[in-house]
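All protein chains but one are shown in place.
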Amino acid sequence: MDLQPVWDWFRWLYEATGIKLTIFYDDFDRSRFFNGFLTSVRLMGVCLVASVAIGIVGAWLQGARSHLVRLVVQAYIQFFRNTPPLVQLYFFYFALGSYLRITNENGLSVPLVGNFAWAAICLSFYAGAFNVEIFRAGIEAVPRQTIEAAESLGYSRLKAYLYVILPLAFRISLPALNNNLVNLIKTTTISYAIAVPEMLYVANQIWSDEVNVPEMMNVLLVVYVSLVGLLVWAMSRWERAMRVPGWGVS
Amino acid sequence: MSWTPKEPIVSVRDVHKRFGAVEVLKGVSFDVMKGEVICIIGPSGSGKSTLLRCINALVPIEQGSILVEGQEVHDPALDKLALRRKVGMVFQQYNLFPHKTALQNVMMAPLHVLKQDKAEVEARARRLIKKVRLEGKEDAYPGELSGGQQQRVAIARSLAMSPDVMLFDEVTAALDPETVKEVLVTIRELAAEGMTCLLVTHEMGFARELADHIYFTDRGVIVEHGPPAEFFANAKDPRTRQFLSQIL
Partner (left out) sequence: MIRQSRTDLPVLGPLPPVLSYGGLSSAARREGLQLRPIHGAVLFLGLVLACGVAEAQTEPGQPGIVATILKWTPLLASGFALNIAISFIAMAIGTAAGFLLGIGQISLVKPLRKSAWFVTQFFRNSPWLVLLFYCMLLLPFEIVVGRTVIPLPDWIKATIGLALPVMANVSELVRGAIQSIPYGQWESAESLAFTRRQTLWMIILPQCIRRMTPPWMNLYAILTVATPLASIVGVNEAMTLTQDALAAEGRNELLVPMYFYLLAWFFIYCYPIARATQALERRTAVK
């Protein structure tokens, strides 16, 4: 599909009104903004999946018999919940990153983990800490009687967990999970601070070059609100598809 | 248009009400004279509670008229404050204000709505609390009272506005069997004092004993009505008979 008329229209818009949306009619700006957008979406995707995985594993570990395991999981949750995500990111990237270096074939010391990867790790652990709590609250909300009923029917503990508790707990957790994932999407912007070329970072470059701060700001806000809207829409469809009459949040 | 006590104190004429596609009242008419006790009975979903809410202008009606002391309730120019001073309402779920004590619940409306003198309002509120046999519970919060006690505070709260007509919307339906009685005693005393009462109720024994007139509603219409002795002894309509056979 040829989009040239669209780009031309934006150029005309600039000439007619002074609204300078170079990301549409300037090839260079368009491609770097698009790449920034893709980087953001990739970062979001990786973190969504990883944080949910951390949440499930963490909730499972919290039910462990070992006091030490539970303590470690609790400490992890409280540490990430009560400290600034930005400082966490700096801590990972600058502090830990200064140790994790290898020497490449040219004999130069290079970081083992790149900035995109650090952002992904840090944000996943940050959102994952909240997800652990969300899943655990869901598991605990399953009435004791339901579990007893399953066990009285001869289910083993593991099978009762798999076939009865988890499906119910997951439904209870969905609204809270939904909120947290939206929060995660918005928090990905902090990777700007370690120069991950995501949308905010790229937008900053563009408005520095083109001096079109208000335009780029509004573009950013619209794109982020749309991305959040998309996630909310997808999650609510999912939630509706999984709804069981008379169970969970009405 | 001035109203005299010889005319009906509440006059309902051909009232229609719908919620969306569902018509809950399909032309209801009846009169209530001053001092009368009217019981409205019928299966759930027959529009009884909606009817009471219409009389108090809590929900608007589409068609028909409701006169209270000769005043049209659904006249847009109506002074709702004046209407609500005349008509008190007690709800199934008591709806006490949980952040206020029993005494404060009774005092609030006269103080803030009628702007009456505080000392006078307090004296009256204490009398009313005594009247509903809750002396000593003035400073209790609703959360500290039983259902029956809360309901009696709710009755006192309505009485504090000195209404001429009281509407009771299934006031015992949410109560434990043992506390039902104390609420009924309070209503009985009110009726004996000559208060005009409209009750929506499932307490058939109470209706038979207390009511001057019984109305049976089903699916938005009044199917049958009459004085209790007659109504319970020889109901004519098959729907009434079926309902009575299920409930008695």
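Letters A and B mark the chains as written, and numbering starts fresh at 1 in each.
Convention: contacts are C-beta pairs under 8 Å (C-beta built on N, C-alpha and C of every residue); 3 or more make two chains touch, one makes a residue touch a chain.
Everything numeric in this text was worked out from a predicted model, so none of it was measured.
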| item | value |
| --- | --- |
| Residue touching the undisplayed chain, where the options are A:Trp9, A:Phe34 or A:Phe94 | A:Phe94 |
| Touch with the omitted chain, as defined above, among A:Val110, A:Ala141 or A:Leu162 | A:Ala141 |
| Of B:Lys34, B:Arg84 or B:Arg152, the one touching the omitted chain in the full complex | B:Arg84 |
| Residues in chain A touching the chain absent from view | 71, 74-75, 77-79, 81-88, 90-91, 94-96, 98-99, 130, 133-134, 136-138, 140-141, 143-144, 172, 175-176, 178-180, 182-183, 186-190, 192-193, 200, 204, 207, 213-214, 217, 220-221, 224-225, 228-229, 232, 236, 247-250 |
| Residues of chain B in contact with the chain not shown | 53, 56, 58, 80-81, 84-85, 87-89, 91, 93, 95-99, 108-109, 112-114, 143, 154, 157-158, 161 |
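Keep in mind that, in the parts below, only the chains that are shown with their structure count from here on.
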| item | value |
| --- | --- |
| CA centroid of chain A to CA centroid of chain B, Å | 55 |
